[in-house]
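Let's look at chain A:
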Amino acid sequence: MIALLLRDLRLATRAGGGFGLSLAFFLIVTVLVPFGVGPEGGTLARIAPGILWVGALLASLLSLDRIFALDHEDGSLDILVTAPIPLEGAVLVKAAAHWLVTGLPLTLAAPVLAVLLHLPGPGFFWMTVSLALGTPALSVIGTFGAALTVGLKRGGLLLSLLVLPLYIPTLIFGADCARRGAEGLTAGTPLLMLAGITLGALAILPFAAAAAIRANLR
Partner candidate 1 sequence: MVELGKYAGTVLGAYGVALGLILGLVWLTLWQGKRMRRRLEATERELGIDG
Partner candidate 2 sequence: MSIWEYANPKKFMQTSAWVLPWVTGLAFVTLVLGLTWGFFFTGDDYRQGSTVKIIFIHVPAALMAINAWLMMLVCSLIWLIRRHHVSALAAKAAAPVGVTMTLIALFTGAIWGQPMWGTWWAWDPRLTSFLILFLFYLGYIALWEAIEDPDTAADLTSVLCLVGSVFALLSRYAVNFWNQGLHQGASLSLAPGERMAMTFKLPLYVAMTGFVLLFVALVLIRTRTEIRARRLRALEARGRMG
């Protein structure tokens, strides 16, 4: 399983991998928003947590179809299904690899980009914590969506449509946690809910995703 993780990471960091793509997208969104909204600091500070969260969500959505598509094309997915490790575990590893190349860099980049959006001081900590807790859920949910659409030629649009409503609770609690943090309120409740979603998704969705892959490859 560790070998699988390392292999996925190597593939992603090579040229043409998903590594830079989502990060670049995140950068573009946060840089473009002030041009659209206007440079007024108060407005930007108010919407900064939401923008960063939506940007991170869309950025991780962008690279979802890569999770299984390449493995499906070159046949290594069939090998994974018949491999001695349980498919659920392999799915979890895939999600972890996706998180390491998208969620983790996004989390680390968010405080830097938050400066551009005038995020108030106490918001930085909560922003980072909420993204660190929430992006794993995004990766796991996305892996499930990717598993559903693995056999399809042009599954990208369908994948977004399937995953979008599933992302909503994570987005609500994550952005709310960051917003409350930025406004100096207590952010504990949404943070706990966010952690609950992440843990629940980690516990349940690998099984659903594995079932979907088995159905797809039958």
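A word on the picks: all candidates are chains of the complex that A comes from, given by their letters.
Please note the rule applied: contacts are C-beta pairs under 8 Å (C-beta built on N, C-alpha and C of every residue); 3 or more make two chains touch, one makes a residue touch a chain; residues count from 1.
All values reported here derive from a predicted model rather than from experimental measurement.
What candidate from 1 or 2 touches chain A in the complex under consideration?
The answer is candidate 2.
Given the complex with candidate 2, which residues does chain A contribute to the contact?
Per the stated touch rule, the residues are 144, 148-149, 151-152, 155, 158, 161-162, 164-166, 168-169, 172-173, 176, 190, 193, 197, 204-205, 208, 211-212, 215-216, 218.
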